[in-house]
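Encoded as C-alpha cells, here's the structure I'll be asking about.
One protein chain omitted, others in place.
For reference, chains read A, B and C in written order, and residue numbers begin at 1 within each chain.
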C-alpha cells in the first residue's frame, strides 16, 4: 500500500539520521543546554529576525500546545480557538486538563478565525450585560498556520487579529505543526519574520516536516518566556538528551533544508490536486499546502483504496466521502506519479 | 424598586431564621456530622424513596457542580451539557479548572438535551472513524431540572436519557438549583423519587428555594458516594458549622415546607405570565416554573423598569428585548398584584 | 457534656442573628455587590488602615486558602509552609489539587516559621548547585497568626520574613482563621494595620470568631487583587446571597465587637491555663490565645472527660496525652468556672 494519509508515516530526513550517527558518542550536558541546542537556537532566532526571542525545543505538538497555554494563562482565563482547532478536538482535552477552557468559535471549511470574531467575543465579555467574572476571561487566541484543513492566513488577516489582541490584552499563539508547508506555499505572504513580529508565541513543527520528532517553540514576548524552562520540565517536555532536539533543528535550519523539503511536498500536493480536478473530483476545502481535501464518489474511492491509504475526513452525503490526501518531505516521486496516473484513469 | 430579577434577592424563609435562633447556643460537633444534618439526611432519603442514598450538604451550586463532576470523572473524561448549561457558561470555567472538558451540545430555547443527542455523541466517540483516545471520553450527562430557561423534562425524556447512559456507561447528573419550583410545577410528572431512581447523582437546591444558602447533594449511585466527604473537604465545601446546612434542610423538609413555598412562587409566576399574554407580550420560551421569559417592546420595558427590576436575557432584535421575570418563595402578593396591574395598563 | 474542644461548636453572636432577622426581606443584588458588603469592606479597610486594599468575603478557611494560592501562583510555583500548617495537613490536599506543591519546613511546638528558614530555601533554590527549573520555585510564604498551636508572631518576626520575601520576590500570605484571638491577646505587638502593611494578602476569620461562617480576605497587593472575583467564582466561593457575608462582617466590625468578643475568650483561656498550671499540669506549647495545650496524665484526663470534651492532640508517652482546650466568643462563664473548679480538685 502507498500511504498518503498523513505526513508522519516515515522516520526522518536522511541528513538528520546522519547527524545523529556522527555525533552519537560525543558527550554533552543534558536538558537542552548543549551546544547543538545553542546553535539551533541561534539559527532559528536568525531565521525569525528575533535575536531576543526565547527558543525552546519540545517533543510534540499536543505537549507544545498545553505547555504554552498553561504557562501563559491565569486559572480563570481561556483560549479562543476555531471549533476545528486541534486543541479543541484532537488532544483528549489536554488544555482543559491544565484547567483552562477552550472558547471555541465557529469557522468555515478553511478552519480560520477572523479578527471580527475575536473582537466580538472580547466585547461581549469585557463590556457585555453580565458581570464578567461569571465567565471565563478570554486571554489568548490560538490558531494554526496552516490550519487543520491546510489553509493559510494572509499577513493582513494576522495583522488584524494582532490588533484585536492588542486592544483587549490577549496573547496570540500560532500552532505551526505544519509550518514548513505553509512557509513554502505558493502565493503566501507570511514569512517566519512576520510570525515573530505578530505572535507572542508560536512554534515551528519538526515532527511533520522532516524530523523524527520535535517542535521549536519561539517566544518573542519576553514576559511569556520567563521561567518557561520550569514549564517544560513540569509538563514532561524536557528531554534528558535534549541534544536530540537541538541536532534535528540544527540540521533542518542549515542551508535552508526545512523550506526545501517542505516546498517539494507542496509541489507534489499541487500536482495531485490538479489531477483530481482534471478528473472532476470536487474540492472539499481549497488548500495551498501539503494536505489536499477532495470529495470522492464512494465507488471511485473504493477502487483507489485498494492501492492507496488516504485519511477519512467526513461522510459528505450518501455516496460521497471527503478524504485528506497528504504528501510530505518523504513522499516519493514514483508514488505521486502512480497516484496521478490512477486518478486519470478513474472514470 | 421591586425586584423580579432573580430568586435570591432576600434572605431565608422565616422558619429557618427561627430555627437558627432557637438552636444557636446548642453545642454540636462540626463538619456535617451533627444531629441536625443526620435528621435532614433522613428526611431527604425518605422524600426520595432512597434509603441507601448518600446525602451531603454543600454551600452553593457552582461548588456542587464542580465537586460532583471532579469526584466522578477520571482525567480523560468529560461531561455532556446543553450549550446553555450553567456549567458551560456561567461558572467561570469551574469544571475545566478541575481538568474536565464540557462537551456542549446545541439546544433549543428550552435548554433541554435529548436522549438522541447523547446517543449520537457516544456513538461517534466509541464507534467512530477516529481512535477514541485522541478525544475526550464522554462519561457523564449534566442537565438541569428546571433548565436555565425554566423548562422541565418529562419523565419519559429522563428515562430515555437514562437508557442511553446505561448503554454507554455514563453517569446522569441533574442540577436541581431550582428543583423545588420544578417539583411543584403544574403538569409535571417528575417527582423526587423519579430523580432518585434515574440519576446517579443530583441535588436539591436550597439557595434559590427558601434557604440562606445550601444544596443537598443526593447520590443514589453508591460507587460515586465512596469517599465523597474527601471531595467536599478538598473543594472547600465542608462548613465547620455544618449544622447550619443541616438545620436549613431539616426545616425545609419538615411538613412539606419546601414544596409549599415553591408552589406559591410558581402560581405567582403563572399569573404574571397570564397577564403578559393578555397584554400581548410575546413568549420567549415557555416555562411551567418560577422563571418566565417574555419579549417586550423596548418602550414598554423602559416604562416598567422605572418601577421593577427584571433580568436582561437577550436583545432579540432592534426594538425588542427578552427579559426574565422571576418569582420566589419570598415574593410578596402585593408586588405581584402591582406588576399585574401595570402589565394590564401597558398598552 | 461541656465542649471545650473547638471554637466552632455554636452558631453566631446574637447581634449577627439579630441583623439577619432584621434585614431578611430587604431585596439586594447578589454576589457580594450589595450595600452591606460595601459597608463592611469600608469598615475593614479602615480597621486595616488600607484604603486601597481589596476586600473579599469567602465562605471558609480551606476555600480562602486555596483560592488565594491558586490565584497568586503560576503553575511551577509553590508555597512555603510550616510542616504543621493547615494547608499541609488538614485540607485534604486542596492546595495540591489546584496544582501547587506545599514546600513544608520543620517547625517547633509553636508552629512558627522563621525568616532564616525561608531565606535558606530560597538561596538553595535560586543559587544552589542544581538548575532551578527541576524543582518547584518558592513564590509564597504561608503562615497562620495565631498558628495552629495558638502561638503568635512578633512584629519583628513578621518584618524579618517580609524582608526575605522582598529579597526573593515572594508573596506573604497570612491565614487569620483565628485572627481575632490573636489581635486581642495580651502582650502582642501585631495589629491589623501591621498585617496590612506587611502582607500581600491575609484574611480575618469569621467562622471561629463569632460569625456563622465567613472569612474576609484582605489584599493590600493590588497585583494580586486583579481579577480576584473571577477566582472566587471559579472556586465556588461566590455566594449568591453575598449579603450574608457582608452583614456578618459589618456587624463584627461595628463598635469593636470583633475584638471585644475574642478578648473575652482569650481571658477565659488564660484563667483555664492558670488553673492547669496550678494543678501541676504540664504545658505542651505555650499560647497567648484561645487555644491552650496541656499534657494530662491519662487517669486525670479520663476523669475530666466524663464531663468535658477536649480535642485530642497527641499521645505524648505511655500514660500521658496532650489535649487542646479551646474557648470562644460563645464560651459561657459558668462553664469556665466549673472547669476551673474541677481542675483544682484533680489531684
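Going forward, a residue touches a chain if its C-beta (ideal position, glycine included) is under 8 Å from a C-beta of that chain, and two chains touch if they have at least 3 such contacts.
As the structure is a prediction and not an experimental result, all values here were calculated from the model.
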| Identified contact with the non-displayed chain, of B:234, B:251, B:291 or B:327 | B:234
| So which of A:122, A:170, A:184 or A:238 would be touching the chain we can't see? | A:238
| task | By the contact definition given up top, give the residues of chain B that touch the hidden chain. | result | 31, 33, 70-71, 74-76, 98-99, 131-134, 137, 227, 229-234, 238
| field | Missing-partner contacts on chain C, residue numbers | value | 75-76, 78, 89-93, 96-102, 129-130, 133-136, 312
| said: I need the residue numbers on chain A that touch the omitted chain, in ascending order. | reply: 1-3, 6, 8-12, 14, 17, 20-21, 23-30, 59-63, 66-67, 91-94, 97, 207-208, 212-213, 230, 233-241, 243-244, 330
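The working rule: only the chains that are shown with their structure count from here on.
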| Gap in Å, rounded to a whole number, between the CA centres of chain C and chain B | 34
| note | For the pair chain A and chain B, the C-alpha centroid-to-centroid distance in angstrom is 42
| Cα centroid separation between chain A and chain C, in whole Å? | 50
| note | chain C touches at least 2 other chains through residues 230, 233-234, 238
